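All protein chains of the complex are present and in place, except for one that has been dropped.
Lettered A and B in written order, each chain numbered from 1.
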Amino acid sequence: MEFFTLHDFMTYTKGVTYLVMGGILVFMPLYWLYLTDRDDD
Amino acid sequence: MDISRRKFLGCMAAAALGTTTGATGLAHAASGKEFTGYPDSFGVLHDSTRCIGCRKCEQACNEVNNLEKPDKPFDDLSVLDDRRRTDESAYTVVNKFDGNVFAKIQCNHCQEPACASACFVKALYKDKTGAVVYDESLCVGCRYCMVACPFNIPAFTYFDPLTPKITKCTMCLPLIQEGRLPGCVDICPKEALTFGRRADLIKMARQRMAKNPGQYVDHIYGEHEMGGTAWLYLSGIPFADIGMREDLGTTSAPELTAGPLAAVPIVVGLWPVFLTGIWAINKRKEKIAEQEQAAAVQAATEQAAQEKTKALEALQQKLAKEKETAIAAEVKKALEEAEEKAQQAADPDETTTDTDPAADTPPDDSGKQEE
Partner (left out) sequence: MSQETPIARKQYLTPFNVITGIILVIGFVLTVLRFTKGIGAVTNLDNNNPWGLWIGFDLLCGVALAAGGYMTSSACYIFGLKKYHSAVRPAILTAFLGYALVVFALHYDVGRPWRLPYPIFWSQGTSSLLFEVGLCVFLYLTVLFIEWTPAAFEWLGYKKIRGIVVRLTLMLTIFGVVLSTLHQSSLGALFMIAPSKLHPLWYSGYLHVYFFISSMFAGLSMVIFESTLAHRWLHHKMDDTHLAESDGVVLGFGRAASFIMMGYVGIKIIGLAVDNNWHYLATGWGMWFLVELVGFVLLPAILFSMGAREKNLTFIRVAAVWAVLGIVLNRLNVSLIAFNWHLPAADRYVPSIMEVGTTIFIVTLGVVVYRFIALKMPILHEHPDYKQAH
């Protein structure tokens, strides 16, 4: 994809970044649960 | 588009000279990527030294955009006595400055528009023609674009209760797409306005300055301001004196907000890690404190129990000892009694009484007793 303005570039990249952020927010709690579910308490 | 481009090239005397590689108004992304705007995008050069303040451009603009007719007709030049700005009924305005100098203002169609960068619904965007376009169907009416615009251009229909909108110059995009000139450029009797490719216009401006030494301030306003604008300006007096801010800098709007925008995903990425970590550390501390407390309690109980058993043992030993002494005392008593008896009955039967006490007490016991 070719971008001619910084604004278009940022709109696109920030859009993707927001999706990544959503993924992180879902993944991290699950990973924490996986990491700690063998703890005794 | 090709037809219109050819036509515009024809309009411009200087256009033939230009190649279109003269890129200006660079904008940078954090990674060092550079963006030079849409190639071959259009712009307008406003030579304020040629402007006579006739307000014909205002009239043309009003007609092209079907705006509300003003109270005073466009040939009434007394309007110029007041400093004006763009609003919902005037997308462009000419102002008069000291020394009978005139300057036209309208949307400058930035290369990196602050309004578009600020818009949270993409209702404003930079078109490939160079025009900054407004899409009313998306607009929420938050007016952040007006806050963001360094030139104070976008206006708002404040008295429309339910469907207010932003209004601003469209660079006559519909006309451009038809291959025609923007209304104001088309009507200008003094060629104070020139439409063309932005890159060509910059060269043309430089040539004009070179050909007419002393006539112009050595600056093309809009070449770099706020990352560059599609509208470019020449002036014979300092730009500040024709109402244009010279302190805007060359940093484009997206670059101004790139820092805080870049911090956003990092916060999302790291805060859960740090905060969960702090929580886990606290939880562990609490757990250890709990365990320590439990251990202390256990130790105390154990110690108490131990002491108890010790005391018990001591008591038992004591009791045993007492019992022993009691037995011993009894035995002694019995022996003494026996001895007494033996002495009393010494004469009749000495040998038989001798065996009796020996059978009652074991030999070691008697030995112990002797000790």
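Rule of thumb we're sticking to: a residue touches a chain if its C-beta (ideal position, glycine included) is under 8 Å from a C-beta of that chain, and two chains touch if they have at least 3 such contacts.
The structure displayed is predicted, hence computed values, not measured ones.
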item: Residue, one of B:134, B:156, B:195 or B:221, that touches the chain absent here; value: B:156
item: Omitted-chain contact residue, chosen from B:69, B:190 or B:285; value: B:285
item: Residues of chain A in contact with the chain not shown; value: 7, 10-11, 14-15, 17-18, 25, 29
item: Touch list for chain B against the chain that is not drawn; value: 85-87, 114, 116-123, 138-144, 146-148, 150, 152, 154-165, 245, 247-249, 251, 253-254, 256-257, 259-261, 263-264, 267-268, 271-272, 275-276, 278-279, 282-283, 285-286
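The rule we apply is simple: only the chains that are shown with their structure count from here on.
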item: Euclidean distance of C-alpha centroids - chain A vs chain B, Å; value: 15
item: Chain B residues within the chain A interface of the complex; value: 27-29, 33, 35-39, 111-113, 116-117, 122, 126, 128, 227, 252-255, 258, 261, 264-265, 268-269, 272-273, 276, 287
item: Residue numbers on chain A that touch chain B, as the complex places them; value: 3-11, 14, 17-18, 20-21, 24-25, 28-29, 32, 41
